[in-house]
Each structure stands twice: as structure tokens, then as C-alpha cells.
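Excluded from the complex is one protein chain; the other protein chains are retained at their positions.
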Amino acid sequence: MNPNDLRFTKTHEWIAADGTVGISDHAQHEITDVVFVDPPKEGKTFKAEEPACAVESVKAAFDIYAPVAGVVTAANKDVAANPALVNQSPYEKGWLYKLTMTSPSDRDKLMTHAQYQEFLKTATH
Amino acid sequence: MFVPHTEGQKKEMLRTIGVRSFDDLLEGLPKDLIRPPLDLPGSMSEMELVRHMEELAKRDHLAQSYLGAGAYEHFVPTSVWALALRGEFSTAYTPYQAEASQGTLQSIFEFQSMVCNLFEMEAANASLYDGASAAAEACLMAAKHTGRSEVLVPDTVHPQTRQVIETYLKHSGVRLNVLPCRGGVLEPSTVKKVLGAGTAALLVQNPNFFGCLEIHVHELSKLVHEAGALLIASSYPVALGMIVPPGEYGADIAVAEGQPLGLPLGYGGPYVGLFACKMDLIRKTPGRIVGQTVDQEGKRAFVLTLQAREQHIRREKATSNICTNQALCALASTIHMSLLGKEGLRRLADLNFQKAHYLAGELEKRGFPRTFDRPFFNEFAVKCPVPPDRIEELLAREGVLAGLPLGRYFPALKDSLLICVTEIKTRGDMDAFVGLLENVCR
Partner (left out) sequence: MPITGDRKIVEELIFEQSVSGRAGIPLPSSDVPRTEPETSIPSALRRRAPADWPEVSEPQVIRHYTRLSQLNYCIDTHFYPLGSCTMKHNPKVNDRMAMLPDFSALHPLRPHELSQGVLEILYEVERWLRELCGMDAFTLQPSAGAQGELTGILVARAYHESRGEKRTKVLIPDSAHGTNPASAATAGLEAVTVRSRPDGQVDLDDLRAKLGSDTALFMMTIPGTLGVFEPQVREIVDLVHRAGALMYMDGANLNALIGLLRPGDLGVDVLHVNVHKTFSTPHGGGGPGAGPVGVKKALEPFLPVPRVVKEGHVYRRNLDYPSSIGKVHGFQGNVGILIRTYCYMRLQGAEGFREMSENAILAANYLRAKLAPLFPKMPKGPFMHEVVVSGEGAFANGVRTLDAAKRLLDYGFYAPTVYFPSIVHEAMMIEPTENESRETLDDFAAAMAAIVEESLTTPEKVKTAPHTTPVRRLDEVKAAREPILRYRRD
């Protein structure tokens, strides 16, 4: 997926127009080697900014928030089996789960890739 | 005590620090509270301490004990503690720097492997505090895993284990439902009545508190799994040399008080909680876990792993608040298990079984019938013609602990005495014991 087609949150998740969710390239760098992904169960409903999924490195654990409200329709089985995909391919093979958005227009309120890049320059982390 | 500095060195050190007197270092402390008078004695030399402690220890010397009920008197080979108390093991800490802690790490990996094989389970952790807290953690884990909020615990589970579970569950949102049992074992019909969509797990102890084998474990396991709940099995490790291991009847989590494997009775601790589970539950497991990996030269090595579950990383979202394990106790158990070996455990279990059945038979002949007519391993309850409290008192005068009067926990069993026999009793010991019992009941 081209990052330019994605929308981003301040907590470093991305969401595609079809509701696919993952974490940004910046986030995977910060997390370092992902060793485990705990994907959400299909059919589960999340509000925006609710923790939906967990990603672990050797020395840390990170909650991955739902970028918008929605219902989980699929979880990426490949990353569960091979968590390194999140590092190797954050925008393609390393996607985490798919949402049916409660209201797809919510996504438009999130940052574009360009805006996210600007945000990274200013954000303190 | 144990301070190496001479007065001269202390002065030099203060000079290096750049203060005139030691008290300058205490400037932040409330002056009015510093160095309070203490109503405590002065120091003892090591020689005085040894004499004092030996006198305290001597005070309670007894010849023999038939007490079991969760803590068992097994023979501990000398090499177990000669090795475990080596300073290299006992004065090291949690193996954070794996490169300088391979001894501890490898021994824990061996421990986990032996625990898995004992239970026939897929994975084990590095141990928990004791059998009771292991059972409590298992209940919490089952509730988290299933998203359900009731745990079933029959009253054939050790009453003190139940108390610890109660403490741990009290504010967790998980309900403890204690199932009353008649006849010394848990009947499937009792479970059927309460089993439902809210049941997270059933805990069974096998052999149970009364020493009886839970004869319906296979059926119970099937029932529980059909309801989508987990089975937690608590075992007596030595008994597993003879009786079916929890993995074979489908337990999802297996726990045990590990004390019978190399740890002295020691008035209740330190013991060690064994904890094993199916592999798909491992990331929800409490406590430390050691895994195998390689170093940068490809050499095999061991390291603490799956740490993102733990409190130092996940803080309030951790799988448990436990920080360390009972590493030194786990090590002693590992050494003990190595010394016993495959065949040794089987033979040890058989010896316990033989001796207990001999004593039970002799007692039956002399008018002490067993309270429950159930298969048992090395512990059984007998009905006494005289109140068991009285028997306990009278036999203590002869230097013998007769067993546990069950009325203390179960008023309905006020005539029953719980007796345990391990490999350390000889036929002569037991014949004398039967004689004493007969005498006081005459």
C-alpha cells in the first residue's frame, strides 16, 4: 500500500480506505524488533482510540489503538505467525487487522501521510 | 557488622566526598527523627548465635510425624542442598545479565523441562511462591483467558489453598464457587449443576485433601471442556510417579506444591509453586520464563523471555504482580528430580503407596476403619473411637504426631484423623504407631 493513500493517527496507527489497520514505519522503528502480535478477535467492536491490539518487543509492550470506531472483520494471521513482518513491511504484509468503519468519514479527520510526517517533526517522543 | 572500612578510611572517604562529617550526608532527613532510641538488644557473636539457635531448635524435637495435608516429609538426599546452597547459586540474583547468569538460567530451563515431563504438559514457568498461590494465579489466568467470571473449587481442595484463592480473587471480579462434596470425592453431578456459560474453570486436586484419588477426573475434564471452561489440576508430585498426570486427562493448567521434591518441611516455607500449561496459554502465564536461544557466536544459551507479560514492563496490565520466582527452591527440586530420575520417581511413589497401604490395613484390623472407601496414594482418613484432638495430644507426649484431626476444617468429620505415610517410615515405626493408637483408644 502506498503510504500516501493512508491516514495516520497521533498514536502512529495507519488506516486504509478499506479499513485495514497497521502501524507506521516510524512506529516499527521505535518499537524495534516486534516479537509478538496479539491480534483482536473477529467480530469485536471498538470505539475510536480504544486499545484493539498489542504488539510486543523484547523489552516493551505497546497498545495499538483503533484509529476510528468499527467492527473487526479480519486479523492478519501471517503477522501472528511471523511478527517480523511488522518491521519488514509495515504498510503491506505487516498489516494488523481490518475494520468495518462505523462511519467511514471519521477516517477523513485523521492525518494524511504528509501531515503525519510534519507531526513527527514537531512531536516530542 | 560486616563493614570493612577502618576509621581512617572512613575519614578519607568523607574527605573525597567533600563533607566534614557523616551527618552532612543526612541533610535531607528530618533532624528530630534521626537515630531514634531502639528497645532492642545488642549484637551476638556467631558463636553465641549458634548456641542460642540450637537451643531454640531443640525445644520442639519430636521423633515421628504422620502429618501430611499439603506438606510432606520425604527424604532429601544430602547433595541437594550441598549444591543448592553453593554461594554461586544462592547469592546471585534474578538473571538480568544473562551472560553472567547462565548457571541459574540453564538450571531453570532444566526445571521447566522436568516440570513439563512430570505433568505431561507443554510448557512451564520458572515457578511461583507456593502451591496455593500457583492455584490462585491459575484461577485468575483462566478467568482472563476465557473472559468468564466464576471459578469452581470443590471442598476436596486443601482448605488453606481455598483461602489463598479467596484472597486473590476477592477483588478481581472473579467469583469463587466452593462445591461441597460428600463421600470424599468430587462427583460429576455436582459440577453439572453449576457449570455454565459463566464458568471460567474447575480446579481439582488429585489426590485430594482427604488423600482420595479424584476418580472422575476424565469425566470432569470432558464436562468442563464441553462447557468451554478450563480444567486446572493440582497434583502431589510424588504421587505422579504412580497416578495419571494432568496432561493425560486434558488439564489446561497444572499446578502443584513442589515442596515434596527436595524441600524440607521447614514449618511451611519456603516452598515452590509448580505451574505448567498448554502452549497456547503461555503468553498469559504469570511469572518468569526462561527460553533457549543462541549468543552472537551461535553458542547455545538461555535467557529470560516473553518478558512483555511482566510487571516491570506492563505495570498495571501485567499478567501478575509477581516479580521473582522461588529460584533456589526450584533449583533444589531440579537437583532432586535429577537424582531420582525416571525410574526413581516411579519407585519412590511405589514405596509410599506400599507403606501407606500397609498402615491403613493394620489400622483397619485394629478398629480404625477408613473414613472414605476410595482409592488413595499415601494419605488417608480413619475414623477413631476417641476424639482425634485427644489422640493428637496423647501421642505427642510419646513424641509422635498422629496426623491431622479433620474436625478442624470439616466439623462433620470430627471423628476422623488424616494420616500420611511416606517412604521414611519403616514397618517397625508403623507397628509401634498402631500400638500407641490402640493404647490411647482403649
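Letters A and B name the chains as they come in the text, with residue numbers starting at 1 for each one.
The rule we apply is simple: a residue touches a chain if its C-beta (ideal position, glycine included) is under 8 Å from a C-beta of that chain, and two chains touch if they have at least 3 such contacts.
Nothing here was measured: the structure is a model prediction, and the numbers come from that model.
Engineer: Can you tell me which of B:L118, B:V204, B:A233 or B:L436 touches the chain that was removed from the display?
Structural biologist: Within the whole complex, the residue contacting the unshown chain is B:L118.
Engineer: Among B:S320, B:T371 or B:S416, single out the residue that touches the unshown chain.
Structural biologist: Once the missing chain is taken into account, the touching residue is B:S320.
Engineer: I need the residue numbers on subunit A that touch the omitted chain, in ascending order.
Structural biologist: 33, 35-36, 56, 58-59, 83-84
As a working rule, only the chains that are shown with their structure count from here on.
Engineer: In their complex, what parts of subunit B are in touch with subunit A?
Structural biologist: By the definition above, subunit B touches subunit A via 283, 306-308, 313-314, 317.
Engineer: For subunit A, which residues count as touching subunit B in their complex?
Structural biologist: That would be residues 35-36, 38, 56-61 of subunit A.
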